[in-house]
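Complex shown without one protein chain; remaining protein chains in place.
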Amino acid sequence: MTDRRTLVLIGAGSAVFTRGLLADLIGATDLGAWEIRLVDVDTENLSIATRLAEAMVASRGVGDSIRVTSSLDRRAVLPGADFVVTCVGVGGRPAWQADWETCMKHGVFQPVGDSIMPGGISRLLRTTPVIVEIARDIAELAPDAFYFNYSNPMTANIQAIKQYAGVEAVGLCHGMHHIQRELAQLIDVPFERTSTLYAGINHLTFIYDFRVDGQDAWPIIRERVHRELAEAPDPAVIGNIFYDTPSAWHNPFAWELFDRYGAFAAAGDRHVVEFFPERFLTGDYYGKKLGIDAFSLEEILEWGENRYQGMRRQAIGEEPLDESIFARSGGEQEQLIAIIRSITTDSREMFSCNVINNGLVPGLPDGAAVEIPGVATARGIRPISVPDLSAPLTAILQRRLASVGIAVEAAMTGDRDLVVEAMLADGAVFDPDAAAALTDDLIAEQLRFLPQFQ
Amino acid sequence: MTDRRTLVLIGAGSAVFTRGLLADLIGATDLGAWEIRLVDVDTENLSIATRLAEAMVASRGVGDSIRVTSSLDRRAVLPGADFVVTCVGVGGRPAWQADWETCMKHGVFQPVGDSIMPGGISRLLRTTPVIVEIARDIAELAPDAFYFNYSNPMTANIQAIKQYAGVEAVGLCHGMHHIQRELAQLIDVPFERTSTLYAGINHLTFIYDFRVDGQDAWPIIRERVHRELAEAPDPAVIGNIFYDTPSAWHNPFAWELFDRYGAFAAAGDRHVVEFFPERFLTGDYYGKKLGIDAFSLEEILEWGENRYQGMRRQAIGEEPLDESIFARSGGEQEQLIAIIRSITTDSREMFSCNVINNGLVPGLPDGAAVEIPGVATARGIRPISVPDLSAPLTAILQRRLASVGIAVEAAMTGDRDLVVEAMLADGAVFDPDAAAALTDDLIAEQLRFLPQFQ
Amino acid sequence: MTDRRTLVLIGAGSAVFTRGLLADLIGATDLGAWEIRLVDVDTENLSIATRLAEAMVASRGVGDSIRVTSSLDRRAVLPGADFVVTCVGVGGRPAWQADWETCMKHGVFQPVGDSIMPGGISRLLRTTPVIVEIARDIAELAPDAFYFNYSNPMTANIQAIKQYAGVEAVGLCHGMHHIQRELAQLIDVPFERTSTLYAGINHLTFIYDFRVDGQDAWPIIRERVHRELAEAPDPAVIGNIFYDTPSAWHNPFAWELFDRYGAFAAAGDRHVVEFFPERFLTGDYYGKKLGIDAFSLEEILEWGENRYQGMRRQAIGEEPLDESIFARSGGEQEQLIAIIRSITTDSREMFSCNVINNGLVPGLPDGAAVEIPGVATARGIRPISVPDLSAPLTAILQRRLASVGIAVEAAMTGDRDLVVEAMLADGAVFDPDAAAALTDDLIAEQLRFLPQFQ
Partner (left out) sequence: MTDRRTLVLIGAGSAVFTRGLLADLIGATDLGAWEIRLVDVDTENLSIATRLAEAMVASRGVGDSIRVTSSLDRRAVLPGADFVVTCVGVGGRPAWQADWETCMKHGVFQPVGDSIMPGGISRLLRTTPVIVEIARDIAELAPDAFYFNYSNPMTANIQAIKQYAGVEAVGLCHGMHHIQRELAQLIDVPFERTSTLYAGINHLTFIYDFRVDGQDAWPIIRERVHRELAEAPDPAVIGNIFYDTPSAWHNPFAWELFDRYGAFAAAGDRHVVEFFPERFLTGDYYGKKLGIDAFSLEEILEWGENRYQGMRRQAIGEEPLDESIFARSGGEQEQLIAIIRSITTDSREMFSCNVINNGLVPGLPDGAAVEIPGVATARGIRPISVPDLSAPLTAILQRRLASVGIAVEAAMTGDRDLVVEAMLADGAVFDPDAAAALTDDLIAEQLRFLPQFQ
């Protein structure tokens, strides 16, 4: 590495990641000088993200240490990168909404649709081939860079990057960190005194060990949760996404799993229910409907759009820059900065990472992407072996992984029949004709993002 | 091997296998002299099987070449064995019937219940620990014998024998042979001119290559089947078990799978439907009910009982010996004799075998038992690698294997909660409470065969 | 396949393989009509091989059923191939001789130098990258063809084809067949009554089971061999390559190994000694010198040259066609025709094959190429699992495989230091400086065949 480190951010146009990264980097004065190369395929989005970044740098007067550039051509800016981050979301919020609506027409209710079930498969079809192309460019032009991916569906993308581009990317998601924080909050303990061990796949990771000061904290958690769940819930809490104080009724299904398996399923009910489709065949969830009044997708989309428009107005000068962002904490970017710090100082901090299994979690396929703890060393993140999952938890993960390989192959080859098979293997739809009809509608709806199916 | 070869048959009391084995062995004059040691834990059943065998030997005057002995103590007769065969069925027909009835009370309809779904799991709980004990004795007392297992559930037993006794038994089942014969019959071609390639697990093995004289015969099959299925079926054919002339309507579901996957699922609808429980949640099957008027279990049980009583009467001299059995062909025993012949002459014939996977079928777990072709050499059956299954077929098998390890662990440890988890992983029951209720009823019903749960 | 099958022979210019293939194919009238496409990069050699082939076809009047074409451009003729065979030998006899001479200058004596030790590594450097390029063309242009490789070093080539071209080629070598025939001859038994089981790597394959009519024939072999070896040898027999009647003193080292391990090492002393370099550090072999008066390489080269010149004269009409070739039997080509027959009729004959291990031989690396029995089915050759090698034999193979991956990587990247490391891992040279000097001389000598090192 030269004195000035270079980070290439691909998919910078979403602006959220760009803003968070800049905010955190500006605060991390110990990390030295940086060149941040923003890349996106959308001219306007890239322009807004770049102007926002420049405004932030200017506001803090750190133009010497943080240099921002932008490019529509990733191949032009990859050479020389020390770090590459992908956070592309093909089709953005409108495509996401279309998945959700199309699925509902076929009786499939999803609160998120970024990982699995028909909505996750549809997202995979339009995203994974793009990610693989990017990974091939990285392998060619920046083979020694540390490569982190944030794009969903994470499990499929990490597997496909390895399988089709021969690259072992590390997938990052702040979900595990977030849930550990919530567990700490639940029993009024500072996050820093807690520790976790876990294994699973992104958005279905089982925390099987949770400690406070090294002592098993599951008994305290259990007592607290049982006490809360013994009371009838405030209906407003069920399926609510936006809350400050976590309570047991925010994740009643995950706590049911906890009672069965002695492990808490991150990333909480909103994501976890999608991995148990046979339990929520009609979308009913504790008196509400998944994706509608439970974990409403429209609320999420609206919140995201509002946030983006705010950033946009600040970028183009319609509004003053919101200086509070420099004081923010948490989120994906914060974790990324911490990882970069651990790598550059070889300080061996641990983070959750999505990596190719290769025996680290016994019982899961070697080629699958698992979410487990890893140590950030000077040579990159090195996952630890996690041999602790019980047979039932392993079986649940095995079943959920069954569809991933098929869906990836379908996405890479443009084979519609394989998409139908991925739907059936996924398990949210049983009937082949129903799976075919849903598949055809999703492909038709997203066709402009699916060149391989055109 | 000495001049006289020794075969130990454990579970001889069922008499059917004993009779067939003797009949075929008497006919196989090229195979030299034998000592057949019949073993069973039931005094009366063993006595009847032994008397029947002795009557057969006497009837043909082959007492010099075939010597029959019997013992209640397998450990006493295992030393010196050249071949050991296990065909135990713990609890026999009454326990089988009880599984079926108990499952139906909980809304689970199974036509067989010997492999998978709750009935298969219940059979596993009472059979697998016994098989493992026998395998340990074989490992200790007859480590160089060729060991063949016929007991169901085959997939679980072969896996458990390896996992808990460290022995690689070969599981045999004439289902593949039978289906190849039916496919030949369907297009009026002599069996001998056909050949197959296949991979799967016992009772769900996908024949992906079927040839006549080396030429792909799927097009002829497809034409014939489509022609038949274009006509409405004779209702008597649907779910009929006892037929001489196979037709497409005997296996409409397997032919639907054939259209999707280009492979025929052995062992035909009666077994195959149990591996797709989500497609037959209510037991409805082409206008009939699985296990009741489609593949009626009661008919099977009655037929078996009648057959046994006939053998019993012949054994104790109430009826003359049915000499037609010496002319019989087909069935499990016929294949066993052919395997023994291939081993003793090192003639390298191919047979279907259930063996530990270890990479032979890519994508399936190393420790799982797969059903694939094997070559019978002087050193035993050597399976071939079978890398040809498509991703969707592999995924179907992966999902079906998810419950096996849990059920085996439950059976070996007597852990009721693991049985419930096996039920859930199996996929015929979605709701944990329903799975628990069914589990408790099955354990209560079969408790006398389940010492580990007492 | 169409009515006329197409075989592409790459490396046809060596003429020997071409002549044998044509002779056998002309005799195999049951196999129908063929188009044989001869390919070579050398214009003159290709012309001679083609004219010879045409003369053979004309001589027998089989122009209707066997059509011969030729091309300097393999990519032009690969499309439509049913079978592709590679038998390229980069640099031919002169390069082979140069390897041998250069090695001797450094004190390394090799009788063959086509597999392993410094001569084998040198051959690998000039051959493997060419084979990989061909394999990539086959993967692109004839993905459904059956692909057989005869080029040495076999073990490295099969591994590299998989690793760099993603193709699972089947490597064929008639060595195993040849040795089985010699063992039969040694005890005056017709080859057809014998059978073998074996596992290893090409030119070091351990026959651990040898039978006559299904009965263990090792005792007869052992008695015969010990009797022969008890007498002093005829010096002319030691290290003699050209003999009709095999005797124990043709392979004294292999028989020493037999006494230790109970397995005979194919392909006999000439090849096997190269896999035990630490036993023959000075080239001394039962009173002679390896490659000089024991298994003289010059004799082999001269014999090959004479044979080639004879074919050449026949091809250009200077001599009449030697009609005796149509009566010949044995050799590589005979086995190839038998394999093609087993594939086209799905008759499931067994042959030795070099394939990627993937667990078939426990204890050897998954990615290594092993030589084991395989069944020739309509879908191609399917190797059987061979779990029978003892720990010492497995360890010997492990050590011999240690250099292969390094040498392949060196060949593909042109990294001279890796060649030195391959030399050290190979084990014929201990001292790094000596290995470097030998490496540099070999590369300098063969530089025109080593573009990656230029």
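Letters A, B and C name the chains as they come in the text, with residue numbers starting at 1 for each one.
One rule holds in what follows: a contact is a pair of C-beta atoms (placed from the backbone, for glycine too) under 8 Å apart; a residue touches a chain by one contact, two chains touch by 3 or more.
Everything numeric here is computed off the predicted structure, so don't read it as measured data.
K.L.:
Quick one: jot down which shown chains the absent chain touches.
P.N.:
A, C
K.L.:
Taking the full complex into account, find the residue in A:60, A:136, A:211 or A:224 that is in contact with the omitted chain.
P.N.:
A:211
K.L.:
Just to verify: which one of A:41, A:301, A:321 or A:375 makes contact with the chain not shown?
P.N.:
Of the listed residues, the one touching the omitted chain is A:375.
K.L.:
For the chain left off this view, which of C:27, C:214, C:414 or C:427 is in contact with it?
P.N.:
For the chain that is not drawn, the touching residue is C:427.
K.L.:
Any idea which of A:309, A:385, A:413 or A:452 touches the chain not displayed?
P.N.:
A:385
K.L.:
Please identify which residue in A:97, A:358 or A:390 touches the non-displayed chain.
P.N.:
A:358
K.L.:
In the full complex, which residues of subunit C touch the absent chain?
P.N.:
260, 278-279, 281, 363, 365, 391-392, 395-396, 398-399, 402-403, 405-406, 409, 418, 421, 424-425, 427, 430-432
K.L.:
Hey, which subunit A residues sit against the chain that's not shown?
P.N.:
Residues touching the hidden chain, for subunit A, are 168, 195, 197, 209, 211, 213-214, 216, 344-348, 350, 358-360, 362, 366, 373-375, 377-379, 382-388.
Here is the rule we use: only the chains that are shown with their structure count from here on.
K.L.:
Can you tell me which chain pair comes out on top for contact count?
P.N.:
By number of C-beta pairs in contact, the leading chain pair is B-C.
K.L.:
Please report how many Å separate the Cα centroid of subunit A from that of subunit B, as a whole number.
P.N.:
Averaging C-alpha atoms per chain gives centres 46 Å apart.
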